[in-house]
Every structure is written in structure tokens, then in C-alpha cells.
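Accompanying notes for the structure given below.
Just one protein chain is left out here, and the rest sit where they should.
Every chain is named by a letter (A, B and C) in the order it is written, and numbering of its residues begins at 1.
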Amino acid sequence: MATREQSLTEIRRDLHRYPEEGWTEFRTTALVAEELDERGFDLHLGPDAVDPEERLGVPDEERLDAALERARELGSPEEYLERMEGVTGLVAVKRYGDGPVVSVRVDMDALARDEAEDDDHRPAREGFASEHPGEMHACGHDGHTAIGLGIARELDEHGGFDGTLKLFFQPAEEGGRGGKPMSETTHLDDVDHMLALHLGLGEETGTVVAGYDRPLSNAKLDVTFHGEPAHAGGQPHAGRNAAQVLGAAIQNLYAIPRHGDGKTRVNVGQVRSPNAQNVISERAEFRIEVRGETADLNEYMLGKARTVVEHAAGMHECEHETSLYGKTTTFECDESMVDAVSEAAEGVDSVTDVKRRKEFGGSEDASYLIRRVQENGGDATYVGVGASNVAGHHTAYFDIDEDALEVGVDVTCETIRSL
Amino acid sequence: MATREQSLTEIRRDLHRYPEEGWTEFRTTALVAEELDERGFDLHLGPDAVDPEERLGVPDEERLDAALERARELGSPEEYLERMEGVTGLVAVKRYGDGPVVSVRVDMDALARDEAEDDDHRPAREGFASEHPGEMHACGHDGHTAIGLGIARELDEHGGFDGTLKLFFQPAEEGGRGGKPMSETTHLDDVDHMLALHLGLGEETGTVVAGYDRPLSNAKLDVTFHGEPAHAGGQPHAGRNAAQVLGAAIQNLYAIPRHGDGKTRVNVGQVRSPNAQNVISERAEFRIEVRGETADLNEYMLGKARTVVEHAAGMHECEHETSLYGKTTTFECDESMVDAVSEAAEGVDSVTDVKRRKEFGGSEDASYLIRRVQENGGDATYVGVGASNVAGHHTAYFDIDEDALEVGVDVTCETIRSL
Amino acid sequence: MATREQSLTEIRRDLHRYPEEGWTEFRTTALVAEELDERGFDLHLGPDAVDPEERLGVPDEERLDAALERARELGSPEEYLERMEGVTGLVAVKRYGDGPVVSVRVDMDALARDEAEDDDHRPAREGFASEHPGEMHACGHDGHTAIGLGIARELDEHGGFDGTLKLFFQPAEEGGRGGKPMSETTHLDDVDHMLALHLGLGEETGTVVAGYDRPLSNAKLDVTFHGEPAHAGGQPHAGRNAAQVLGAAIQNLYAIPRHGDGKTRVNVGQVRSPNAQNVISERAEFRIEVRGETADLNEYMLGKARTVVEHAAGMHECEHETSLYGKTTTFECDESMVDAVSEAAEGVDSVTDVKRRKEFGGSEDASYLIRRVQENGGDATYVGVGASNVAGHHTAYFDIDEDALEVGVDVTCETIRSL
Partner (left out) sequence: MATREQSLTEIRRDLHRYPEEGWTEFRTTALVAEELDERGFDLHLGPDAVDPEERLGVPDEERLDAALERARELGSPEEYLERMEGVTGLVAVKRYGDGPVVSVRVDMDALARDEAEDDDHRPAREGFASEHPGEMHACGHDGHTAIGLGIARELDEHGGFDGTLKLFFQPAEEGGRGGKPMSETTHLDDVDHMLALHLGLGEETGTVVAGYDRPLSNAKLDVTFHGEPAHAGGQPHAGRNAAQVLGAAIQNLYAIPRHGDGKTRVNVGQVRSPNAQNVISERAEFRIEVRGETADLNEYMLGKARTVVEHAAGMHECEHETSLYGKTTTFECDESMVDAVSEAAEGVDSVTDVKRRKEFGGSEDASYLIRRVQENGGDATYVGVGASNVAGHHTAYFDIDEDALEVGVDVTCETIRSL
């Protein structure tokens, strides 16, 4: 747990071994907090780092408590756990000079999935695969967290820069649950420049993408339908059939009209009606994701989806509940920051290829932080750091080339110094 | 028009030639009224025979006016047309003795369909096919009306009976539109016995069925959906799509849960969305029929159908209107009346076969009159008079064997005298 | 395991404590076999009692092996386990005299559900609740098996009767999986009279129903749809969406046309598409149950359901697999046997109320055995033995009044002796 003695690779492997899903990153937050505290950063933990009211897709109390207890058992310093007050996330600030406030945002959460256990998978082969069943760092956030620490180390140990560094260690990026609550604090108010970064994204180690554009906005809605059971043979009319609601809702969700102003998406997952086939379904559920090329198009889809869900339930006299699980918006990287990163990257030895901009295929809730900075007059970019992934993001065999950690640190620090 | 000189067959052919759809039976009503007036019956015409407020499926004013004008042009006596006040239907009463009040119900309306014009069809061959395009007596109501007159003639000319005769000439049986409004008047309050009758029903001439049971209750609902047009290529999101409502509604109407207590039915017809395929549909419509083994089951289906329609519209943000087009209920014939008709029929020479009871396959709004009589303590039956039909009811080649007219008159009068 | 020393109540409680789901009744079969073997019955075990090829809804090998191993560990005699050759079920025969062959059918399987564990539930309170998580005797088959043994004891120990006794210990009644394969053997060929019996069915202890009629025929179909995953944001067109198939299939299954000839039913349960909401569903599944008032109506529904499933898959370019999980047919009890049971029951002291016949609400695969006996010229009935259930069949708190066990034995034996 004495991370200062550990290399970035060692830290990354430690995090990989003890992955924590969104809003349960107690150990991860504490681990980061401990080193940055020792380095003299001002720490803003938990409710001081994210607006608790704005959190989306928070697990239930029991789950949170169990995760906290697990962190405790794994030796996380009680001091930081307490300061979190049950809320994960960290903003760490250090002033090195009078110049601009530069922020870096990294995310910390793992995915809800099992990790491959066979020898084809390096983490398993080399003994640092997940020890938490059902959780896995399959999107590189372990590396992002390590890079965040690496940036602090690099600047701290090599003279800082003429300005203030603000590190945002964001919880719950998966699902788009942590970006908005982190953007709703005051920490971004004075930020002049922001870099968010991501490992992998299909690029080889040595490649840096200085800016990504136009991720689709998205929103995730969890829906439960409540009906009334009845014997399907004797009293088919006496129930209120939540499985029929599923049928009507699925059909009409995919049939939400396309929009003339741009791309829209809708998808349904985790569909479930557990009733026996001789009983009218009393409960059914699914999870929806909608997307739009713009925030407006995303709202269009979300509104339509809610309408379909409401009337599918009404059609079969069922009740329904919805809960917004996560949400992201879109962004555009500023040309000024793309310039800065490109130029900095050209000067880093381990960088072999610099791409100025690419379209961002998926969705990202760094978008909320980026837009907040831009609204306040700052500029921002989202940087891709190639990591030669051997398997796709979110899959059981996902891994990163750890050489990419230094690339990420160096490009970021070089950029920060140049601003 | 001097019907007293005409045989029943001549009258039936006259009516067949000038068929009038439901609520437009101006000429038919006037024709009947004229003879019964001459015979000294008390006449209750139009709003005095049916409750105008309870009428279902009434054509628009323009259509009613045109039909009235047509009746005028065909020589209907102005006196009766005026007394109808735009409402068809007639109750005619004559007291012959102190005994029970016996009523007979016949219906008068034609169907909305073209009649066959080729020589295979006797009415065409012998020159009495419909002269009203789009209207045809394809269910024998021309014969029923003639039988109603025949009963009046027979009793009037052969000594009456010890009681009071009430003849109900019902409009708009097709669709189940006239029975309920006729049952909502006071004319049934003092009725001791009622016979309703129908020609054909799959029986040969000479066969009499003394009672039918358990027609399905039904209801007909006309539905219109209002959306918003938009160009399907450029602005697919800008419309509100009434054609999509059709899809959702049709699928979910047929999926209304079966009922544990008995038979239910639902069907959709006259579906229409006239939009060009490159325009989002701004208007769609269909007509629904539901049925139930009991009045309650029919209400169950009607309620569910309304719910589906409402939420199909809501799902696609369209408005909707519904209009109840027609409605029937179920009935059971009284054993006492089945006995009376059976015995009477046995004594009629032209009757070769007497069946006591059969199940009634379709729906009938005589049900409302029958139930009203039964509620008031009277008894009632629905009698089938075989007529050797050469083609199915409601088809272009439907015709009746006119020998059945006398059978109908004789069996009914014989029964009346026996009560 | 020395059941001869145990009372019927003790045996029932032993079976209740170690419930075995359909096709895994290894311990139950062996337990019955052991006592009947000692009593000199000819035993037909496993493949000699049911046609293995005709079995429906058989669990996978792993599950069967585990259940067999469990029976072994619980001390089931190896001899009988071996003779079963992996197939449960038993026909036991003993000849007492030259008279008719009388058969009794009881079922042995438990349900796939957890049992209540609190003190409100007598089996929990008195220590004989299920020790097999996920399995419970919640339909009284533990009592049926005990009654089967009780009949053997009673006849064996009190002079037999003038004829041959054939006891059918049927596996896998739940879901309708064992009746057909048991009826496809030759054991029913010479049966003159058959009684099947069931405890509870809403009747108080002391009540006997001498015959049930017209259970709905049913069939259960398990369906899996195979699609192709794709990223719902980037490549929505690249997948083949099994969740969309669910929508189309559910909507159209419930919309299978009602049938003019009688009752039909359809219901969908255990709906599941486990894909994440940002991935096009690659796999979805559900389980269907159809029913019909007759075997033909059941086939109508099953055929239509297969058609809907096939085309719902085809519509979204998915593949599908179906597997018939269970099937029952309908039956009518013979008046002769209803007479015999009624009269016998009147003579049994513990019987307080004898009902001749009731309609059977649910479905039963004893139907296949009953019909086979009737086809061969024998007569049969299905007898209800009241058991004052404190909770509904198939629920976690289901229990039987054990006094009903003797009632069942006495009524059956009295009937057998009277035939």
C-alpha cells in the first residue's frame, strides 16, 4: 500500500487485481489520496469532489457497505475512507506557480464482468488478475489511475510548472454516472485548460491522438414493469401481464422515428420476466440505452423512450418505474489544445505517431467536465494514448501494454509545461 | 304504394327493389305506417318509437336528408315522413280483446352492399333487384317487414285474438344500432309475450326453430387516430405517425387476454391510413368488433379495446376519437314461449319440421327488446323461419323462398292465438 | 431407509426432506422399490417403466449425474440405482387373484423452488423441510408416493383382493413430462381399471372427489433465439437482434386467433435477453405454454406458436431452436369408476363428504395413462383426496394434512376390492 515505492506498472497491477465497480472505488480513491496527501496536494474527497445528489446509477446501500468493508480489509487507510463519507472520487490540487490552472481527468472504475483465468491472459499468467469475482478492469481505468499518479510524480519530482495542477480522479465512468456529478462542483470554475485521456482505443503503443470529437450523447434508463400474477390456464384475464408490456415496449422503442437532424440510437438489454410459463407475468424489466449525435437528439430519444415505456405499460394496465442509470453528452475538442498536445507529443521520444483528431465512436462522460471548462472560457481536449490492446475493450481478455503508461505521463506533462 | 292490394310477395319485392340502410328506412316505415293506419292501428313513429338519444351509428345529416328526399321522390306519403321527424322506426298497436299484450318484432333495414346483377340471381332476372346502388336486402329484412304486415292482416281480417297486438318495426338492426334505442322506450313495459323472428338462418322452407339461445354479445367501435404530417425523408421526427399507431393497436388488440369465464372475440376491419408513402401519416382509422359470451365478457373486451386504443395513440403522441357504432347483448329464450311456438308450429300445414332450440351463432340486437320484456316479467322467444336460401346471408346472391312468408305469418298468428 | 418400519407419515416426511425434481427421483424410486421388492412385487424400473425416447424436458447429463450421486450419498441401495440405468420411474406388479388388473398411478417428483424456512411453516418447524436448495415438495407428490406404498401395504397385509395390482410410480409429472413416456410402455395393455389420485386440490381432509373432467390439454415449448452481437452505438446494423425477436414474438403469440371450437390459452414466461444495453442482443429465450380444451385445440395453439416463433426470428434474421418441454392431454372419467369410487368412499369412516365430479382447472399428464387404459377398453378415474392445505399448491408454504394419507389409502383399497 506504500505506493510511493511502487512503479506505475506495479500500481496499475495492484489496481487491476482489486478492481472496484462504479461508486465503490473506495480502495482506489484511498490509495491515490494517500500518495497525493504525502506529496502535499490539497485533497477534496467524496462529497467534496462530486455532488452526491447528482450521482446516477448508485448501487444500493448494502453493496456500498460491502465494498467499503472490503477496502478496509484490504488495508485502505481509515482516514481517507472516513473522509469519503461513502462517496468515492477525488480532486487533488497543487499550486506550483502563478500561471494557468491545468486539470487532468482520469477515471478509476472497473466493469461488472468476470476476467479470463487462463494462461492466454497475461494478468492471469502473471498473477494479477482480478480477485473480485464479477469485477474486472476491462477498459484500462487501472492504467488511467496510475497515469494520474504518474503525472503528479513527474511534475512534483521535476520542478512542477508555472501554474496550478488539478487532478480529477473520477468515479463511475462506466454507464456515464460520475461525470455529471463531478462537473457540478466548483472545482472546474477556475480551470484554464483540461486534458482527459484514455488508453487504447484501437491505437498501438506510441500513437497519440491529440483530440477526439463528437462522441454520441447517451442516456441509460432502467425500467421495471409491475403487473399482477394469475394462473394462465384458469384466469388469464385476472392478471396484468408485464411480459406483454415487454413485447409492446421493445417493438415500439426500436420504432422511435429517426431524426432529420442527425444520428440517433436506441437499444434494449437485460430483458427479463422471471415468471413461470403458466403464470401471468407480474414483473418484467429491461435496461434501455439511447444516443444522439447532439445533446438535443439524445433528449429527443430519451423523451420518446419514456413515452413508449409509459404507454406500453398503460396498454396492459401495468405500472412502471424508471430510473436514469447514466448519461453523457457530446463535446468538441478545442483546436488550441489539440495544437498543444500535438506539439508536445511530437517532442516525446516514445511517441511514434501523432494523429490530430479522430471521431469518437462511443460515449464518454468526461464530456460534462470538458463542456463545463469550455463554458467557463477554458479549453479542453480528450487524448488517446495507444496501448496495443490484445483484446477489445470490455472483453474478458482485455489488457494494456504497460509501456503506454509512461507515454501517457510524458505527453501530458509535456503539454502541461507548454501551456 | 297501395300495399293493401299487394300480396306479401309483392310487398317483399317492392321493399327489395328499394332497400334502405339502417336509420334511412323512411320509405319502408311510411309504407308500413300507411297500411296499418288504414287498419286502425295506433301508430308511434320515429322519436315516438325509438329513443333518439340512444341511437348508435347514425349516418350524417347529409345522408339522412338524401334518403328522406329519395323516399319522397318514390312517393312516400308526406304525412308519415313528417311524423318521423327524421327518425325511422314504428310501433303499431291494436287492441282486439282484454287478454295479454303480445308483441312481434321485425327489422326493416338493408345492408350496405351491391346486389348481384346477373341472371343467376332471381331478383335481377325477375326485375326486382335493388335500384339503390350500394344498398341491398341481403339478410331478409324485406321479408321480415312483409311478415309484420302479414301478421296484422291475418289477425285483422280473421277475428283478431283475445288481447292486444304490438308490432315493433325496428330500424337499423345491422350493426346492432336500433335494438337498444327501441328497447329504451315505454312500449315494452306492458308486453306479456314477445316473438322476434328471422327468415333463413340455414333452414329449409317448412322448418321452424322455436327458440335460439346465447348469441354472443357484441360491440362495434369506430376509431380515428390523428397525427401530424411531415416529410418522411427530411423530417421523420417532426410528424406524429398515425400509421405507427395502427401497428401498435392492431397487434395489441388481438392480444387482449382470453377470459377464463367464457368466449371472447376481437376483430379489426376497415383499416385505413391514406397518407402517401413519403409523408408521415396524419390520420388513420379502423373499426373494431368485440364479442363476449355474456354481456360482462363483452364489456371486458370493450374496456380492454379502449385501453389498447388509447395507449397505442399515446405511444406515438397521436390523438384519437372513438365512437360506439353498435351494440348487442345476449339472451335466453323462455321455455314457455318455446313451448308455445313449437306447439303452434306443429299445427301449421306448411310446417314440415319443428326444432325446439338451437344455439345462435352471430349477434342480434333483438336481444335488448327480449331482455326488457323478460325484466318486466314477460316471456319471449326468437324464432327461425326456414327460407331455403340459395346463398349466404350478406352475400350478393342472397335471396329467400317467398313461400316462407306465409309460414312466418301463420306460425306467429297461431302462437299469438294460443297464448 | 428401512421404510417397512416407518409409518406413512414418516415416509412422507422423509420424502419431503429430500425432494427430487422430475427425472431425478433416484432416491425416491429406490426407496419405493426396496419395500415393494421385499413385499414380492415384480419390479419394472427406469427404462422398463418409461420409454426413454419419449421423455420430455430431461435435465442435462451433469444434473442427472449429480442427482444420482446425491441419492447414493443419502444411502439409496445401489442395486436399484443401477437397475434404473439413469432413468427414474417404477411399475410394480403383484398378482393376488384371478380377477381384473387394477392399476393405481401416483407421481413422485418435486418442484424447482425454495421452501419456506420460518416457523409458520410446519415442515420447517418440525424439522423436515427440504434439505435440497431449490427443490421442494410443494404439490403433495411426497404424499402421493407414500399413499402408493400404503396401498401396497394395506392389500399385502390384509388379504389382497381377487385380481392383480399394478402400481405406477410416475416420474416428472410437473411440466407434463413423465406421463406420456410411461403410457408408451406395454404395462397398461392389460389394465382393466385405473385410479390416479391427487391430494388437496382445494378440498378439506375427509372430502373425496370421485372424478375430475376435462383438464385443459397443454404443451410447453422452450425457445432460444440466436442473433449476432454488435455495438449498439457504432454498428447497430451489424448485429442481428434477438431482443427485437422477443418483442415481435411476444406480441404475436398472445395474438394467436381465438378458436371457434373451444377454449385456448397461451402464455410466455422466463423471458430473458442478457445483453448489456449497449450491445445488440445475441441471445434471447423464453418458455411458452399453450393449452386447449381438447387435444386438437392444443395442437392448433402449438402449431400457431411455432409459426410465430419461426417468423419472429426470421423477421430479424435470427436463428431459433425449440424444445418441447412437456405435454398433457385431456380426459373424461368413466361413469363406472366414478360410481365405484363414490360407493367405496361412502363406506370409509374417515370420509365425511363425497363429491361425484368436478371440472379440473389445470392440466395433468395422468391423462396419457387414463386414455391409454380407456383405448384398451378399460375404465379409469382421477380421484381427489382432500388434505386441508394451508397454502396454495406450488407455493413456499404448501403443506398437507397427513391424516389425508390414510384416507387416500382406504378409499383406493376399498374401491379396488369392490371392482
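In the analysis below, a residue touches a chain if its C-beta (ideal position, glycine included) is under 8 Å from a C-beta of that chain, and two chains touch if they have at least 3 such contacts.
In this text, all values refer to a predicted model and were calculated from it rather than measured experimentally.
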From the touch rule at the top of the page, work out which displayed chains the omitted chain touches.
-> A, B, C
Touch with the missing chain holds, among A:F26, A:F128 or A:Y254, for A:Y254
Return the single residue from B:G134, B:P274 or B:G303 that touches the missing chain.
-> B:P274
From the listed residues B:P52, B:G160, B:P236 or B:G262, report the one that touches the chain absent from this view.
-> B:P236
Kindly state which of the options C:E38, C:E82, C:D162 or C:E317 is in contact with the chain not pictured.
-> C:E317
Listed residues C:D42, C:D261 or C:E375, member touching the removed chain = C:D261
In terms of residues, what is the contact footprint of the unshown chain on chain B?
-> 216, 218, 220, 231-234, 236, 241, 243-244, 246-251, 254, 265, 267-281, 284, 286-289, 291, 361-363
Residues from chain C at the interface with the omitted partner, ascending | 234-239, 241, 244, 247-248, 251-252, 255, 257-261, 280, 300, 307-308, 310-312, 314-317
When the complex is taken as a whole, what residues of chain A touch the one chain not shown?
-> 251-252, 254-255, 257-258, 263-265
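Rule of thumb we're sticking to: only the chains that are shown with their structure count from here on.
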Chain with Cα centroid nearest the overall Cα mean is chain C
So, what's the distance in Å between the C-alpha centres of chain B and chain A?
-> 68
Can you list the residues of chain A that touch 2 or more other chains?
-> 234, 236, 241, 244, 247-248, 251, 280
